[in-house]
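Below you will find the structure I want to go over with you.
Each chain you see keeps its place in the complex, though not every chain is here.
Which chain is which? They are A and B, in the order written, and residues in each are numbered from 1.
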Amino acid sequence: MTKFIHDFKVLQNREVSKGYHVLVLQCLQQLPAIFPGQFAQLLVENSPSTYLRRPISIYDVDPVENTISLLVKVVGSGTAHISALQEGNTLNLVYPLGNSFSLPEGKKVLLVGGGVGIAPMLLLSKFIHSHGKEVSVLIGGRTSADIIEPDQYAKYATVGITTEDGSLGHKGLVTTHSYFDSVGKYSMIYACGPDPMMKAVAGIATRAGIPCEVSLENLMACGIGACLCCIAETTSGNKTTCVDGPVFNVKDLSGWDRSK
Amino acid sequence: MADLSVDIGTLHLKNPVMPASGTYGYGPEFDDFYDVSRLGAIVTKACTSKHREGNRYPRMVETPMGMLNSVGLQNKGVDYFISTIYPAVSHYDTHIIVNVSDSTVDGYVEVAGKLEALEKITAIELNISCPNVKEGGMAFGTSCPMAASVTKAVRDVYHKTLIVKLSPNVTNIAEIARAVEAEGADSVSLINTLLGMAIDIEKRSPLLSTITGGLSGPAVKPIALRMVWQVANAVKIPVIGMGGISNASDAIEFLLAGATAVQIGTANFVDPMVCVRVIDGINEYLDRHNCKSVNEIIGALRA
């Protein structure tokens, strides 16, 4: 897939929840095809403590408006600067990067997103739904403030919600949600979120014999396979998460204790 | 349009700009952005005698205007390079310089010897300065006798252009440069990364799996420039300067300090176009200063 370096114009910046921003960015050139799970490397200007670009998933794509959306959670200086961008500002992206989630074989699939890990799941829902599959999306967070735009998925999926404090949806970790009670009906499970969450989901999937893809958020320098900083240990050696990933089938990841 | 070409050993480079080893893959990673053949040369990721997995994750931390890395020479070994990578890069219409690393003198000799046969590989860069491997690596670059011995051993088997890449983690880098020059190095390149460290204060643990790693990026530029100036004043062979170069102005500082060519590393991650921007910027500078050739500014510092 061809990578581009494009300037985008910020059309909108909505704080969708405390510390979570959705940025709608219009490409000044023609957007290339973008697949679910891919990400961009954002140039953060005017942040003295942010030297390298920051990897952010593509949250949504609108080919008609020639826009993409990003969902950004403020965790440090880089994401703070990105989240402070205003309408009309310019943002430089290297994109689209990485592989993407694969289309499932069967009919029903489960998507699980934890916190900002939900970011790649919107595009994935749309994509799988457009291929005539039944999508269930499970969104987990610590509190209701971490459940980002659940309504967005309604058109494409059935939506389940869990929060650790019970402030929205089912109370508990995402893996305690009833969707997992009859997990056998899913032909594929996709997960993105904190490592412990992904490992728990991967464990359930593996034990149930269901293929499971996860999207890793390893620290990245280049994002294009040039530096070998972002590696994940796989059964066939170290792979870059920026080119060979960020999506991996859990069966290929070493150290993901899948039987536990 | 000034004449940008420079000579390093038997290499005639169309311009003095190349990427730094380990920051550019093997070239194809940048194909989408510009014609990689525009570079003065491509410098590959380190190539070792055997396949190496490198160090464990995490391998990088951002630092003020720079980064630490501890990749640790991950690569599939020289045989894989020859069988698989070389065919995929030999179409480039520019020099390809392979960065050669290992843990033992024999290892260096093995890799260099095997590479000599490859037509399009016109030079090797002997990495005696990698701070991220337990054995060998930087140790070779921090003592004159060791630097001399590995250079000599490789020089015996390698007859094309031999560049030796120096470590900045030394008291007197000019001395090391002279030692490898005396053993027949055609050029020295510097600097490799400076050994550094970062700590997660909440977890009270190092941020790199290897505890320490190599510092690169704009933060190191003043140190790199000083070392290039010292070395250029100490040796007769051409010097390839690097360390924190992010734009044409930085590159010109290195040329003025005495570098015949420059390499650009970490900046490729921030601006994938940086190498060609630097080529264009040097050209503009030369035009503006009425220089017909880049050679007019090499070592032209008025000090």
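Quick notes on this structure:
We adopt the following convention: contacts are C-beta pairs under 8 Å (C-beta built on N, C-alpha and C of every residue); 3 or more make two chains touch, one makes a residue touch a chain.
Values in this document were obtained by computation on a predicted structure and should not be read as measured data.
The full set of protein chains in this structure file adds up to A x2, B x2.
In this section, only the chains that are shown with their structure count from here on.
Subunit A and subunit B have CA centres that are 36 Å apart.
In the complex of the two chains, the subunit B residues touching subunit A come out as 22-25, 29-30, 32-33, 45, 53-54, 56-67, 69, 71, 74, 217-218, 266, 268-273. By the touch rule above, subunit A contacts subunit B in their complex via residues 2-5, 43, 48-53, 94, 218-233, 237-238.
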